[in-house]
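All protein chains of the complex are present and in place, except for one that has been dropped.
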Amino acid sequence: MIEYTCDVAVIGAGPAGLAAASSAREAGAEKVWLIERDCEPGGILQQCIHPGFGLAYFDEELTGPEYAARFYDKAVDLGVQFSFDTTVLAIEKGNILRCLSPRGESLINAKSIVLAMGCRERTRGNLIIAGSRPAGVITAGAAQRMINIQNQMIGNKVLILGSGDIGMIMARRLRLEGVEVVGVVEILPYLSGLTRNKLQCLDDFDIPLLLSHTVTRVEGYPRVEAVYVAAVDEKNDPVLASEERIECDTLLLSVGLIPENELSRNAGIELDAVTGGPVVDSDLQTSVPGIFCCGNVLHVNDLVDHVSVESELAGENAALYALGKLPSDSKLIPVQAGHMVRYVCPSVIRQRSGKSTLYFRVTKPAKHVDLQISDGTKIVWMKSHLRVNPGEMEAVCIPTADLVGPEITINVLPQ
Amino acid sequence: MKKRIICTVCPQGCEITATFEGDKIVEFTGYGCPRGVEFARTEFTNPLRILSTSVKVEGGCYPLVSVRSDRGIPRSDLMDCMDIIRQVSVKVGTKRGSVVIEHILGSEANVITTADAK
Partner (left out) sequence: MKRTSVLIIGAGAVGCAIARELSKYDLEVTFLDKNTDVGGDASKSNSSIIHTGYDASPGTLESRLVVAANPMYDRLCKSLDVPFQRIGAILPAFNEEQFEQLPFIKEKAFQNGVYDVEYRSGEDLLNMEPMLNPRVMGGLFIPRESIIDPFVYVVALAENAVQNGAKLILEAKVLDLIREGDAIVGVKTTKGEFLANWIINASGLYCEEIARMAGKADYKVNPRRGQFYILDRDTPCKVKRIVLPIPTKRTKGKLISPMIHGNLLLGPTAEDLSDKTNHDTSTEGLASVAADVRRLVPDIRIGDTITQFSGLRPNRVPAGFNIDVYDDLAGYLNISGVRSTGLTASIAIGKYVAHTLGQVGLEMRLRDDFNPVRKGIQRMVDLSPGQRARKITEDPSYGRIICRCESVTEGEIIEAIRSPIPARSIDAIKRRLRAGMGRCQGGFCGPKVIQILARELGLTDDAVIKSDPGSNPVVRATRKEVSQ
């Protein structure tokens, strides 16, 4: 067994891990180690070959591999150490990573750790879709990897369930490759993903979007032959009288992402019931001291640009922690999700002289709203928004020095 | 006549309305920034799209490398461009940003790799 030490260990070389690792180096951590189970850096961005990344961070439009390359090149320049093809089996004693790779098993003793493992997709099993169990039912991300990286086409006639971004992007990708896309079915009365993706991925290719509908069952064996689609009532239960058989050989699922927190859970880190990610303070520190968290393992983001910014904060604080420079005595102010707010991340602000960015998602779409932050007695921050959408994450950056507490609440209110 | 479109320049998603007099656009409303006007004008006259896809790699560990057009391609030409892209391959070792196809379909756009062909 080989044992190593480092200042900051980062788990996952996707956009979150790459940004966190560079930032940790820049903040003064001497030895920053990035562990990645794939053989290449970039995480999910490797397979996201479409443009649309970097508009906020770089003010230019990049594809996933290009966006990842910028962060990877930077990390390499800054002297971040990489272990590819390496899986972290466990976090032991709060600061030791047990790693397995074709080169052997190793222990990495880290002064601080950044969790950046990303997320996984919800499956047919989670949705409880009845019917047969043939080949041809696949999640959108798996399909994306197969088509774009592994050179494997997944079907000839595809129905997509879920109007999340990956689903819509795959609709376009499939159509470009000559595959028939019979439609996108969404259980909610509104789009789950970004509006721009509806325009460029569905409308451009005349792919129908069916809102307030869902897939009720799968037919065919050994390959999908058809799926049944039905309208849903106000409780989102299918109205079976409206059930319609749609012929296809593939059902592509884009029905949500779940932060991948097996390691976190086993390390005893407290998880948030709404986001599925660790509970963190505004330093992005989890309930286990010295373990920080960022990106989609913390909460599922809409834009990678947000992930990069958030992860740089996590990396910086992990470095400060490793150097013994992260203050731990600051006052804690809990942040509550108020009216029309599904969750806020982080859920606690550590009050210091600087600013804190709060990320949150609304519960339903609305137009002409005020975003308000109140501390119970007065409004400490307010901004008007033309429209808000559950598919799009909101980010507000507020000064924390003047907050009185005892807690603050974010509300989204009609104007 | 009025036509509405949701701006996709940034995630803000402004709903822009264009007022037409015949073929001519006389007014834009609802935009949040000048880029929105530019976007709406192009969208209503000659919508352009970055085309992204993959090409075959010869002799690599990975069968494919991702590519994109280095500028917008008329939306109506996307499928014809795909037919051309399907016919090309790159050699292993081709670096990110290399031109794979120059002036695809006689346009200004080149098709470039967006990753190293490994």
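Note that the chains are named A and B in the order they appear, and that numbering of residues resets to 1 at the start of each chain.
The criterion applied here is as follows: contacts are C-beta pairs under 8 Å (C-beta built on N, C-alpha and C of every residue); 3 or more make two chains touch, one makes a residue touch a chain.
These numbers were taken from a predicted model, which means no experiment stands behind them.
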{"item": "Contact residue for the chain not shown (choose from A:V80, A:I154, A:A267 or A:V388)", "value": "A:I154"}
{"item": "Of A:L62, A:I138 or A:V412, the residue in touch with the unshown chain", "value": "A:I138"}
{"item": "Residue among A:R37, A:K111 or A:R196 touching the omitted chain", "value": "A:R37"}
{"item": "Touch list for chain A against the chain that is not drawn", "value": "1, 37, 85, 87, 89, 100-105, 120-121, 123-126, 128, 130-136, 138-139, 141-142, 145-148, 150-156, 177, 216-217, 221-223, 249, 262, 265"}
{"item": "Residues belonging to chain B that touch the chain removed from view", "value": "54-56, 58, 63-64, 86-89"}
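Just so it is clear, only the chains that are shown with their structure count from here on.
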{"item": "Interchain centroid distance [CA atoms averaged], chain A/chain B, Å", "value": "26"}
{"item": "Residues on chain B engaged by chain A in the complex (per definition of touch)", "value": "5-6, 8-15, 32, 47, 49-54, 56, 62-64, 66, 68, 75, 78-79, 82, 96, 114-115, 118"}
{"item": "Residues of chain A that touch chain B when the two form their complex", "value": "40, 46, 49-51, 55-56, 61, 63-66, 69, 148-151, 173, 176-178, 194-196, 199-200, 204, 302-303, 386-387, 389, 392"}
